[in-house]
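Omission of a single protein chain aside, the complex is shown with its protein chains in their original locations.
Right after this comes chain A.
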């Protein structure tokens, strides 16, 4: 006998948790089903970048919407998520890269977006004093920052539960089927039924979509990160590079997180990843060259989280093109964390109101499948 709820959300990453919370705020009673625990994979172990900077244009409106929520995250979640806003800086390492930056900012300005700002060498040095002297400038997005990803994802789950969501962790969603106008999903010994189903299963979402007749070009990836021992405070903003793969962030406690998108080998069925130290060595070398102050720091841990990457690097977000009541929210392609709060809010609007003021139409699954609805 299925238990009737208003919506079933599959996946306890930041997206599933945020959507569940926003459905609660809209007065619905959703159930969230997570096979491990909330934040177990990419949402809990990513770099925590809260970044509007250097985004693909189709997802900028969602990112801006999300930023507004981040800035009031404590009001929403009763938890500060360790969010801090010291800006994010994209560093150009030479004049050619700076030219690309200049063109990008001009393009955004022409589209009406003003969050990215071109900076010269002097402003770059003011924001990031430790950066190598040879860098001629870059781009800053001043409202950006970073948060603690596991703390944030857990805070969304907790608040959703407090507002009446049912949360099932440690049980996989299975036997997904549609009958008599309702989606039915099994979770362990229980079964739930609802008119709405949200597929927010991250690296596992592609299979759910394919099983429901909407295959998409998605692969499972595991971007690697490493963290150092504590070093004296020397940098406030998050730094990313224009040319090389690197992101760089120092926490309040002095530890420094080094990322940038080098990939580990994922073993999705075992929830495991095997690190590629030769690629991490490339990141270490980049830091070595750019921030001499870091040379004697020690690497204390490296890891990788499993997530979904789309062929076109932008997420699948919005209603199914084949099934009524089915919504997709996955494939955030290494940059989904910042989008989580906004995406949950917009998804709840799509579900409850049937539409949203935030432009997300370029992200739909119909870019792969013409609508048959």
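The rule is simple: contacts are C-beta pairs under 8 Å (C-beta built on N, C-alpha and C of every residue); 3 or more make two chains touch, one makes a residue touch a chain; residues count from 1.
By definition in this document, contacts and distances are computed from a predicted model.
Considering only the chain that is not displayed, what protein name does its UniProt record carry among "NADPH-dependent 2,4-dienoyl-CoA reductase/sulfur reductase-like enzyme", "ABC transporter permease", "Exporter of polyketide antibiotics" or "Outer membrane biosynthesis protein TonB"?
Answer from the record: the omitted chain is "NADPH-dependent 2,4-dienoyl-CoA reductase/sulfur reductase-like enzyme".
Kindly state which of the options A:297, A:326 or A:363 is in contact with the chain not pictured.
Residue touching the chain left out of view: A:297.
Quick one: which of A:151, A:220 or A:268 touches the chain that's been left out?
A:151
Counting contacts across the full complex, list the positions on chain A that touch the omitted chain.
Here the touching residues of chain A are 37, 39-40, 44, 93-94, 96-97, 148, 150-151, 154, 157-158, 169, 227-229, 243-245, 253, 262, 270, 272, 274-282, 284-288, 294-303.
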